[in-house]
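A single protein chain has been removed from this complex, and every other one stays in its place.
Chain IDs A, B and C follow the sequence of writing; residue 1 opens each chain.
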Amino acid sequence: MTYQRPNFRHPNLPVNELGYTRKDYEGALSTLCAGCGHDSISAAIVQACFEMSIEPHKVAKLSGIGCSSKTPTYFLGNSHGFNSVHGRMPSVATGANLANREMIYVGVSGDGDTASIGMGQFTHAVRRNLNMMYVVENNGCYGLTKGQDSATADVGSASKKGEPNPFEPIDLASVALQLGATFVARSFSGDRAQLVPLIKAAISHRGFAFIDVISPCVTFNNNPASTKGYEHVRDHLAATGTVDFVPVKQEITTSYPEGESQEVTLHDGSVVHLQKADPELDINSRRSALRLIKDYKAKDQILTGLLFMDEDSRDLHEIIGTSNKPLRSLNESDLCPGQKVLDNLNESLR
Amino acid sequence: MTYQRPNFRHPNLPVNELGYTRKDYEGALSTLCAGCGHDSISAAIVQACFEMSIEPHKVAKLSGIGCSSKTPTYFLGNSHGFNSVHGRMPSVATGANLANREMIYVGVSGDGDTASIGMGQFTHAVRRNLNMMYVVENNGCYGLTKGQDSATADVGSASKKGEPNPFEPIDLASVALQLGATFVARSFSGDRAQLVPLIKAAISHRGFAFIDVISPCVTFNNNPASTKGYEHVRDHLAATGTVDFVPVKQEITTSYPEGESQEVTLHDGSVVHLQKADPELDINSRRSALRLIKDYKAKDQILTGLLFMDEDSRDLHEIIGTSNKPLRSLNESDLCPGQKVLDNLNESLR
Amino acid sequence: MNRIQAVNDFVIKFANVNGTGSASANNMFAKALFRMGLPVSPKNIFPSNIQGLPTWFEVRVNEKGYLGRRGGVDIMVCVNPQSMAKDIREVEPGGYFLYDSSKPLDIRMVRSDINMIGVPLTDICTREYADPRQRQLFRNIIYVGALAALLDIEFDVLTGIVSDQFRGKEKLVVPNVHALELGYHYARENYECPIGIRVERRNEVGDKILIDGNTAASLGAIYGGATVAAWYPITPSTSVVDGFDKYCKRLRIDPGSGNKNYAIVQAEDELAAIGMVIGASWNGARAFTATSGPGISLMSEFLGLAYFAEIPTVLIDVQRAGPSTGMPTRTQQSDVLACAYASHGDTKQVLLFPSTPKECFDMTAEAFDLAETLQTPIIMLTDLDLGMNDNMSEPLTWEDGRQYKRGKVLNEEQLENMSERFGRYLDSDGDGIPYRTYPGTHPTKGAFFTRGTSRDEYAVYTEDGAEYEKNMQRLLKKWETAKDTVPAPEIIGTGNSVGVIHFGTSADSTMEAIDYLAEEGIKVDSLRLKAFPFNKAVDDFIASHDTVFVIEQNRDAQMKSLLVNECEVSPKDLISILNYDGMPITARKIHERIVAVVRGDNVTPLHKKAGNKE
Partner (left out) sequence: MNRIQAVNDFVIKFANVNGTGSASANNMFAKALFRMGLPVSPKNIFPSNIQGLPTWFEVRVNEKGYLGRRGGVDIMVCVNPQSMAKDIREVEPGGYFLYDSSKPLDIRMVRSDINMIGVPLTDICTREYADPRQRQLFRNIIYVGALAALLDIEFDVLTGIVSDQFRGKEKLVVPNVHALELGYHYARENYECPIGIRVERRNEVGDKILIDGNTAASLGAIYGGATVAAWYPITPSTSVVDGFDKYCKRLRIDPGSGNKNYAIVQAEDELAAIGMVIGASWNGARAFTATSGPGISLMSEFLGLAYFAEIPTVLIDVQRAGPSTGMPTRTQQSDVLACAYASHGDTKQVLLFPSTPKECFDMTAEAFDLAETLQTPIIMLTDLDLGMNDNMSEPLTWEDGRQYKRGKVLNEEQLENMSERFGRYLDSDGDGIPYRTYPGTHPTKGAFFTRGTSRDEYAVYTEDGAEYEKNMQRLLKKWETAKDTVPAPEIIGTGNSVGVIHFGTSADSTMEAIDYLAEEGIKVDSLRLKAFPFNKAVDDFIASHDTVFVIEQNRDAQMKSLLVNECEVSPKDLISILNYDGMPITARKIHERIVAVVRGDNVTPLHKKAGNKE
């Protein structure tokens, strides 16, 4: 919970090409847990939009339901936002995009929101190559409903309740690649140096740009076996049967050069091995991406960075040949054929 | 429509180990279009069950909605069947299977039923490795609602309305492989020699056994460009604006040896290139299957046969550790802990 | 033997096998009578499969203009051996049975009280055509030719229809006319023509047109300015979007670029379809979807969102017989409750009930105005009978220059000039309808967050019970506003003690029944509901009649429930007339029930009556 954000604003704050400061890209105060990875991603989106000098109101923010899906309230306060229903953001984004092809669509979802209830819609948004950035804030669990395993949770990983997850995870990046996504990337919430440029690239991409961001849930993704210092509190809560204590955590950040790998220790003491890019990767080859993801996974590592991009991507509007003018801007004279046409039609129906 | 089936039964009909004839595995008369690929698949299921000497009543047949989903009525008349709702058969099958792990579960679905409305449930049935055979009768269109493109329709292929489909197809076999399916095969409805053994293997497999069967819709998957002899009728119907004429077709069959490829001409004159197995394929390697599917696709060919199998597959029951006895057979004494336990519980709540 | 004698007043039914091309021939028959100035109401009774099962086509011809289903068959044209036994039984005594006499009729089927007319269709075709597909196709045309002779249909009218239909494919005209002649001549040569039943030219159709409701609705969407259609195929709604597609291709392609001034997306399911509509509407486009019962159930969560977040949403529900998959190719009016109270929590949805294709057109166009005015979903409830059958209808009209009512939307300038803080859910005008803004309108003003969760008047998330309650009350106020915004009911007659309330496709049969009742001295006023919520006229109508019937095509008297609930009428003051076997309701049924009640006959209550104090 970061409800106390300093209100101090330096008179010489840096401005971007449009004359906006970074602050103009911020949103309401976050109500997420202190240290939640999702807040770091919001900050990266703010940073990217600021640096790209995007007019904030030209962005539409869409999400489903979940802690992750709450975040659009916490960035780009001058953009319209739509917190829809659980797992169905892709369809709402599709409609919004059809109405006005000229805006930028930023979709934020969670692993529960996308890989479980939203799997069908996600699949088909990919297939239609909807022009949007689709960020999954992937924490392997259902944060908002208190920590159940999600479909991206690693097999054997333990939830707050302490039970190992018995199912194989769905790797959303691989699924997206398999389904023909035209832009696929993976990153880590704490690695702003990597995340910001990826977001910029995703926003610039014409078509469906998918970023799977590993974003630790500081509250529920604790592996009991590894939480040494936390023992007393945990014991206490376990004994009273009331899981209502969330120790305040720091945001986890990391920064390391391309081509190298990095160990990141999460709040619960567990470790993720990240690998930034790989010289072998051909980002124009779907297969190369799919293969390397698997290779790293076999080594218990996670390959991050831009994994695949199709530069010739044609988005849904191009595929179905809609007007270049936003559909919503068409008026009566564009749309309504008038009585004369009806007269002919009536005649043909007699 | 094959409503006139000869009722003649030879006294010396061959019987299987259980003493059943093939006829004992048949179902009600089909109401599908004459020559529909789906009927050939039903026949293959009948054949496989007969040859395997399965007790018909030990099979439960499940489906969604569509021409394909109607077919369980047309085979195994002594089995219970469940024609559920569109796209949601996997969940019904999951529940049925949980209730009684001792039966054989045969799921039949269509490409619309699975790859569109059912994509989410399909994905998760795969992930849970539900012990069932799941057959998609894949015709690239929505037969029952009169021929709309499905999500497996090839890009550029034309539906009855004559418009080319603008979207990339979803390759269900690749998706299943990607998601970790433990048995994946592909075949052609008319190739009974290949299909029957695949069905047998699928039924024998412990876990989710997926067979994607190319099954031409004789009525709606006609490519106008290639229907020479059909011209007059088509013109006629086009002119009257009423698409209600379905010429009676013959079932398409094919038979060719392993390792070879075969051209099959469909009713509309279009051609599918099938390749039966490939010596390079390592059926224990998911990657190998994924790679070869893509390679053949690049050559505009379709690789058929068993594509992947995990022999050590553990099904949902094993994964979650349920009782070996069917859950439905447990009774009061197995299930109900009685008042004494409640007394203790009440005491702990004071 | 009795021979039914009738001029311009009969029911003819065609029994075919589906997939054999009969629909176009049967349509040609109906159209011919229509062009002879005779009111017709063709109804397709088809199976839920594609080929090889029995399918029927029933045409009522009635020069008085009674177009509801009548019941009974005077002439049966049966070319389906599968259903023949059953079809023969359906013919009224003294009626006529036309069949393919190439093979002799099974002796067990012959009925002595009807007139058998054999035409050796197969033989004629085998003789005339080599191609088996042509044989099948022209068989249908041949019996139409025979009917022309038997019923005195003007042959010119038929050839006129052929040349209209095959415009651009003229080479097909001659063979079709030839097939008509084959039948015509065979009948002339072998039977005394016309038979007892025949047609005569009249001038009873005026400038009316023959069109199905779904096509009319699709044109309504085009005229109403819809640019986004998202849908998932389902019988009997599919032809709404098919029609939209077809006419958009003609009317909405930008001539310069060839680009489309519309977008149609076949969604992956109904949840996605309505999600797309909501997204597009939120972003300022006019969008709609069409579905049927199962789709309504699947859309229910999103309908709740649209109600609560106040997003214009246009949904056309072409009803079929439920529950569940039910009878997908049969008609019913049974989604009334599911639509009116769609979704969990306290929700109420605005409904429209068209009765004719013209109303399908008008109401679809109006639905967009209403949705944007009221900022809420508008569900138009039509049904298979209206949607998929050609219905005689007033011609479609559009007042040129008519502006769309886009509702309370603040544009960039208005926002710029606004000094107070923009409040998305503020009831500034006291009608419960707040102001909205489209995304991207203004760089710093008017942006808000849309959500399905509780929020204050400024669209800020809140869990404050008082704010929540205030908002829920405003939504009720909007509901009151809606009562006078939606189309008013159509009331015919006044001052009588018996009133009848009906809606949608019960209209024709109801009006016919009322005529019969009048002939018998029972005067009945009628009110046709056009929308929900009901406005005061409905309350007044109920209050001013001693006996009020509610006619509907479902089992559970769903519209009566709405009336009782929302008008605060006692259920005992409304007598239901229900029909739910999947076929359209008949005037006979309505007539019988009203007579029984009004004449004081024993009224069997629909449900076990509860002990009650009144």
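Note that contacts are C-beta pairs under 8 Å (C-beta built on N, C-alpha and C of every residue); 3 or more make two chains touch, one makes a residue touch a chain.
Every value quoted in this text rests on a predicted model; they were computed, and no experiment measured them.
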item: Selected residue (touches chain absent from view) among C:293, C:354 or C:446; value: C:293
item: From C:6, C:173, C:253 or C:327, residue that would touch the chain that is not displayed; value: C:327
item: Sole residue of B:35, B:56, B:169 or B:305 that reaches the chain not shown, by the stated touch rule; value: B:56
item: Contact set of chain B toward the excluded chain (per top definition); value: 28, 55-58, 60, 62, 72-73, 77-85, 88, 90-100, 102-103, 120-121, 123-124, 128, 316-317, 320-324, 327-328, 330, 332, 334-339, 341-342, 345-346, 349-350
item: Missing-partner contacts on chain A, residue numbers; value: 1-3, 31-34, 65, 67, 70, 85-87, 116-117, 119, 142-146, 148-149, 151, 219, 230, 232-233, 235-242, 244-248
item: Interface with the undisplayed chain - residues on chain C; value: 47-48, 293-294, 296-298, 300-301, 304-305, 307-309, 321-330, 332, 334-335, 337-338, 341, 343-348, 451-454, 463, 465-466, 468-469, 472-473, 476, 480, 536, 538-540, 542-544, 554-556, 558, 561, 564-573, 580-583, 607-614
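Quick note on the criterion: only the chains that are shown with their structure count from here on.
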item: Farthest chain relative to chain C (centres taken as mean CA coordinates); value: A
item: Chain centre separation in whole Å, for chain C relative to chain A (CA means); value: 44
item: Residues of chain A engaged with two or more neighbouring chains; value: 120, 123-124, 128, 320
item: Residue list for chain C, restricted to those that touch at least two other chains; value: 268-269
